[in-house]
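Structure below; questions to follow.
A single protein chain has been removed from this complex, and every other one stays in its place.
Right, chain A next:
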Amino acid sequence: MSLTVGVLAIQGDVHENITSTQRAIKELGVEGSVISVKTSEEISKLDGLIIPGGESTTIGQLSLVNSLLKIIKEKIEQGMPVLGICAGMIMLSKTANDRVVGKTDQPLLDLLDINLERNSFGRQKESFEANISMNSINIPKFNGVFIRAPSVSDTGSGVEVLAKFNEKIIAVKKGNMLGVSFHPELTEDVSLHKYFINLIKKSRN
């Protein structure tokens, strides 16, 4: 069994996620390949998808081109595991409010039952690095890199909270969907990418 993992290549730090995922696959000894994707045909062949960090308004709007949003949504509803990082988690959410501007009408996938606050920790000067723990998925210590990061303001039924920082929810999971506020691809630690690969492996079995 060989896995095909895609990184949505509309905008943002696509390359870093490809590198981290490749390393995770190698360290786990799994057979698989990682590709950048931006067409419906590419997405339809995937076993798992990473929606990377970037600008969620840009990623959302450009995903409307060629009905990409629609096909991504269908695939996730059919059970394809997805990892949403920062902007990617915003894309997965039901509603996203900006801390300063308030309600935005940006296109979202509306799949993960969470409400989200954009730029929750402030602007770039307030961006930070701090250790966080995700004990329920066996990652007790992880260097969280938070860049103009969002946080989850409330969760619907069945959404598991994986991590909090200063009382704010920063990592969630529901079924095949995983969302994190911080950027694992900007660190050397690939444990979260490994966890995601294992999730894809399980979904294939």
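General observations
We adopt the following convention: a residue touches a chain if its C-beta (ideal position, glycine included) is under 8 Å from a C-beta of that chain, and two chains touch if they have at least 3 such contacts; residues count from 1.
Here, contacts and distances are computed from a predicted model.
The listed options are "Cobalamin B12-binding domain protein", "Branched-chain amino acid ABC transporter permease", "pyridoxal 5'-phosphate synthase (glutamine hydrolyzing)" or "Aminotransferase", and the UniProt record of the chain not shown names that protein "pyridoxal 5'-phosphate synthase (glutamine hydrolyzing)". Listed residues A:E42, A:E55, A:E74 or A:D113: the one in touch with the omitted chain is A:E55. Listed by residue number, the positions of chain A touching the unshown chain are 9-16, 19-20, 38, 53-55, 57-58, 61-62, 65, 86-87, 98, 100-101, 104, 106, 118-119, 123-131, 145, 147-148, 165-167, 183, 185-188.
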